[in-house]
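One protein chain omitted, others in place.
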Amino acid sequence: MAAGGTPKKAGSAIPPKKIMVFGILGSLIGIYAGHFLTIMFGPVFSFLGVLGAICAIVWGADTVRRVCSYGIGTGVPSIGMLAIGMGIVAALFGLEIGGIAGPVVALVIATIIGLIIGLLGNRIMKMGVPIMETATAEIAAAGTLTIVGVSTSMAGSFEIYNIVSHVVANGFIALVFIIGAIAILHPFNSNLGPDEKQDRTLAVAFVDGSIVMIVTGIVVAGVSIASAVPTLVIGLLIWIIAFTKYYSLVKRDAYKVVGTGLLPTEEELS
Amino acid sequence: MEPLIGMGVLALMGAAAAIAGMSEDLESDVGSQSNPNSQVQLAPQMMYPHRIFNKAISGEPPSNALMCAIGGTTAAILMDSMGMSVLFSVAIGALVAALAHGSYSTMSFFGRPASQKRFKQPIYLDVLRSHIVAIMAFAFVTTFSIVIISYLMITALGHPFPLALLAFIWGIAVGAIGSSTGDVHYGAERQFQNTEFGAGLNAAQSGNIVRKGEAGLRNGIDNLWFCSRFGGPATGIAFAMTVFLSGWITLVFDPSISLTIGWLSVIAGLIIVLILIIFNRKLEVSARNTYGPYKSDKEEVAA
Partner (left out) sequence: MIDFAAIIAENILYLLLIIVGGLLVAIGVHFVPVGGAPAAMAQSTGVGTGTVQLAAGAGLTGLVAAGAVMQVTDNLLLVIASGMVGAMIMISSTMLLGNMIYIYGVGVPPASAKIKYDPITRDRQDLYISQGTEGHGVPTSCFISGVIGGGLGGLGGAMVYFALLSVTNGTSALNVIGLASIFSVAIFFINAVIASYNIGGTTEGFHDPKFKRLPKAVVSSIIVTFISGILSLITIGGL
């Protein structure tokens, strides 16, 4: 974990603003569509919530990528745990007081908490990471939207009593907590290195998002098979597509991909 | 509850914890995870390409917590909503967790070396094929044992936390213990068997990991063989001690009987901690006397 490479600004082919818009709009549309369509047409549409969560995961992973390439003094995982810790508090609070505007309220609150933590990090603890404030705000927001999205799918709506009895009381929230955190921190952590590329990292974010979706499918199977089948099928499809894409990007970026073989020779290395 | 039955349950939990701790550590050794992996990551940069699995999912606590939370949640659903038997539910839960863990591991195996193109680290597909099975098998054993511990705590000892949350917390704990104890055996000894035993690891040696095995080139399965001699069992003992001793004090001195007995359990716990501190001190003194100082006092003054 210490081998974070030299601190530098990460090069991005897709600009951060674009991914941010994708993350916020995509997840909010997914969450609201999942909520209303499930109420109107039944549980078949509950997968939309976790589809929205995937957008938030991709956004979060991209932000982790930008902030962690500066070297934040401790491992990549801790910022994911921080994001999702803030996310849990903001998400449940927002859903409770916000009513129908719950996801938006949660998003706003998470952004504020994230900003405050970023300010504390840079101003009081003197971490000196240039984009710390905006990055913690973005990661907290992405973590919150991930939690809200996954919980909406699991409970069938984002109404707080539903979420508390279907996701929190039975402890599944712990799963949402850790699977969201890993999905946000794992893409960059597993691609860490001097030749890291944005598209490859984001492909992993989609793979991780699809695992979130598959596991959500298993969870909702306990409530209704009608909502489990589309969630599982779409999750598996995304996994296959994203993994194929990722493998082709690995073959593009790696020094070489071989079936087996000896180590590179001295001449090859020099 | 009948105290003897409680003791039996606790003994079973301790046994499961020993297995969980050992398999957790071996899982992180065969795939190379957490802190020792920084050397596997650094080696190609120092012109030492290797054939070792690079499993950088996250620190061990989060990745184990994830496995155990997936296993616990799946088991809870199969038990409560579908009425399946406990053993089947836990086994299927652990299987799902192992599959998810395999996916995360594969991503890291491809990703880290691909980001090291300039150091010419190839990606060997046979390493993936041979190691991923072992990784998933150990992940299965860890998840199975942890979910069993959590289930016993809830049904037999009446713990109020739901299964998924308890499995998550024990996952964090087993990961923290594994990365603090067993990993050192892999990171400080197995990776650097080319340096003299007991000489310490000069920082100049960083990245110079052993890359040749007993036969052929060394891989994670060779490391697994070595670490199963000491690092793995030590992790198992540490986790079993944690689960057993922290449960034992409230079982013998049950706080539900009276407040005084509750306080006795706290005192018993503090005495155990004191014994561990004294044990550690004895260990320290014996190590210092056996090995002796690295340099004499005079050299220090001259330097």
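So that you can tell them apart, the chains are marked A and B in the order they are listed, and the count of residues begins at 1 in each.
Criterion: a residue touches a chain if its C-beta (ideal position, glycine included) is under 8 Å from a C-beta of that chain, and two chains touch if they have at least 3 such contacts.
These figures come from a predicted structure and were not determined experimentally.
Return the single residue from A:I39, A:A169 or A:L269 that touches the missing chain.
A:A169
Looking at the whole complex, which of A:M20, A:V44 or A:V89 touches the chain that is not displayed?
A:V89
Which residue, B:A98, B:A139 or B:A173, contacts the hidden chain when the whole complex is considered?
Within the whole complex, the residue contacting the unshown chain is B:A173.
What residue numbers in subunit B mark contact with the hidden partner chain?
Its contact residues with the unshown chain are 34-36, 38-39, 59-62, 153, 157-162, 165-166, 169-170, 172-173, 175-177, 179-185, 187-189, 191-192, 197-206, 230-231, 234-235, 237-238, 241-242, 245-246, 249-250, 255-256, 259, 262-263, 265-266, 269-270, 272-273, 276-277, 279-281, 283-284, 287-288, 291, 293-297, 300.
Since one chain isn't shown, list which residues of subunit A touch it in the complete complex.
Within subunit A, the residues touching the omitted chain are 1-3, 72-75, 77-79, 81-82, 84-86, 88-90, 92-93, 96-97, 109, 113, 116-117, 120-121, 124-127, 160-161, 164-165, 168-171, 173-174, 177.
By definition in this document, only the chains that are shown with their structure count from here on.
What whole-Å value do you get for the distance between subunit A and subunit B if each is reduced to the mean of its CA atoms?
26
Quick check: in the complex, which residue numbers of subunit B touch subunit A?
These residues of subunit B touch subunit A: 34-35, 37-38, 41-42, 45, 47, 49-51, 56-59, 62-63, 65-66, 69-70, 72-74, 76-78, 80-82, 96, 100, 103-104, 107-108, 110-126, 161-169, 211, 217.
Where on subunit A is subunit B touching in the complex?
Interface residues on subunit A, with respect to subunit B: 1-3, 75-77, 80-81, 169-175, 177-179, 181-182, 185-187, 189-197, 200-201, 204, 207-208, 211, 214-215, 218-219, 221-223, 239, 246-247, 249-250, 253-264, 268-269.
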